[in-house]
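For this depiction, one protein chain was excluded, whereas all remaining protein chains were kept in their positions.
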Amino acid sequence: MTASAEFPRGPERPAGWLSPDEITHARTQLPILYVDAIPVRVDDSGDVVQVGLLLRVTQEGVMSRALVSGRVMYHERVRDALLRHIEKDLGPVALPQIPASPQPFTVAEYFPTPGVTPYHDPRQHAVSLAYVVPVLGDCRPQQDAIDLAWMTPEEACAQQIQFEMNGGQGLLLRQAMGHVGRLP
Amino acid sequence: MTASAEFPRGPERPAGWLSPDEITHARTQLPILYVDAIPVRVDDSGDVVQVGLLLRVTQEGVMSRALVSGRVMYHERVRDALLRHIEKDLGPVALPQIPASPQPFTVAEYFPTPGVTPYHDPRQHAVSLAYVVPVLGDCRPQQDAIDLAWMTPEEACAQQIQFEMNGGQGLLLRQAMGHVGRLP
Amino acid sequence: MTASAEFPRGPERPAGWLSPDEITHARTQLPILYVDAIPVRVDDSGDVVQVGLLLRVTQEGVMSRALVSGRVMYHERVRDALLRHIEKDLGPVALPQIPASPQPFTVAEYFPTPGVTPYHDPRQHAVSLAYVVPVLGDCRPQQDAIDLAWMTPEEACAQQIQFEMNGGQGLLLRQAMGHVGRLP
Partner (left out) sequence: MTASAEFPRGPERPAGWLSPDEITHARTQLPILYVDAIPVRVDDSGDVVQVGLLLRVTQEGVMSRALVSGRVMYHERVRDALLRHIEKDLGPVALPQIPASPQPFTVAEYFPTPGVTPYHDPRQHAVSLAYVVPVLGDCRPQQDAIDLAWMTPEEACAQQIQFEMNGGQGLLLRQAMGHVGRLP
């Protein structure tokens, strides 16, 4: 999962958003609902030609690749959470084509205990609805990301890139490529 | 959503399960992850021939039809939650064929505010992964259900039965029938 | 299925396309592969707000509503067939967003014998991969269609419109609306 900030830091936190203490507590008690988006560029026939991966530097100073990912808020629709997180990570003019159907291509279950599923998040039990989202506009990395790299499906599934992804997101990316018929 | 008990009442509550106070509080702050199962009987070719609906009497004394539905617990996989709720509602020898894929046929978003989505749950914002689950064994209504009725897809989608379903579950049932190619 | 022309009439028929005699013969011997597209308008969150239906007059002079539908050619990819039929029916600047994944929301099996499935095509056994396709551009009815009407999901699923659709396409439209969470 991304380590990006998920709520504003100021006192102007909207109603329904949890305080840092509250979300920390909830994370020990309930599965937390997430969305994962795999941003892609497609050609006129809808065929995926490129996948977008965020590049971040972790607190330990390690380079890490990530998908767009984040929590669904109280009283927020899944499709609105998808749109919000994509705009948060790729900027306001990415023009994401949010899927018409709420059916995700898979559900990624990030467990705090490694090995229960192929996904792992030490902070929490997160259950993430995963979608492939074509973006038509101009994308720029936001906040803590230092780059947004566009790669072919083959490049994104290569071992070197997979090693730079954490918590099972490399697998989730390959599942997405399988879903769109572009798994190498 | 079902009003059935979701956690044991005694002091022997397993670790990771919330107290009634805690779940009540969480329900005002976070989307709560659910599963909905549409139990079906299929023929040898997998074609749905019957749908199982639970009959309950609400606290107000009104007859109500319901799908199998319930919360996903902390540190519980979605497929284990599906199995647990089906056994809780249909008994221990229902022999449910839990889907091999975690991809739900839809995601039902029950909002505490009516009208945001077609699904409504006054108690909470619940996001439910919905699956069609063939059952091969003997099914008996458990706990607070007074009957389990098997109907054809046509009967289950008829107006009279739809009126007896609450919170958008009638719609969810019809979506399931659309998914299996049996929407009348 | 649409009654629209599926191949050019002149002598310049591309290699791999069948002559009218050949396709007539094949239709009595093999299931013929089709695509069905449900053209939709979506809002920024991807929610379907309108469905596009073609209006045609049948040879018997009856008004009829139809989805975009047509045959997949020899050596043509499914996604290219989708694009070709949408441009054929909605014009060259419809800007259809062909799905990244080849997974259809359903498979409609049109049988020459009524009653085997809910879909019927007296000419042939056609098996159609069905997709919901958002269109971003300007759509104009082409060829034999006299209008392209945009309706809300509620309007498109209303009994009067359903009566004007043939061969089970009304059902297919409602299945599509179930898939995108907009079945009334």
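We call the chains A, B and C, going by the order they appear; numbering starts again at 1 in every chain.
Basically, contacts are C-beta pairs under 8 Å (C-beta built on N, C-alpha and C of every residue); 3 or more make two chains touch, one makes a residue touch a chain.
Computed from a predicted structure; not experimentally measured.
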| request: May I ask which residue of B:34, B:74 or B:105 touches the chain that does not appear here? | output: B:105
| request: Determine and list the subunit B residues touching the chain excluded from the picture. | output: 40, 42, 44-48, 77, 79-80, 82-83, 97-103, 105, 132, 134, 179-181
| field | Residues of subunit C (touch criterion as defined above) contacting the omitted chain | value | 16, 18, 22, 26, 28-33, 72-78, 101-107, 109, 111-113, 116-117, 125, 127, 129
| message | Touching the absent chain: which residues on subunit A qualify? | response | 106, 117-118, 171, 174-175, 178-179, 181, 183
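Convention: only the chains that are shown with their structure count from here on.
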| Relative orientation of copies subunit A and subunit C, as a Cα rotation angle in degrees, nearest 5 | 180
| query | Between subunit B and subunit A, is it the same set of residue numbers doing the touching on each side, over half shared, or a different set? | reply | same
| query | subunit A to subunit C: how many Å between their CA centres? | reply | 34
| field | Chain centre separation (subunit A, subunit B; CA means) in Å | value | 28
| said: If I count partner chains per residue in subunit A, which residues reach a count of at least 2? | reply: 77, 101-103, 105
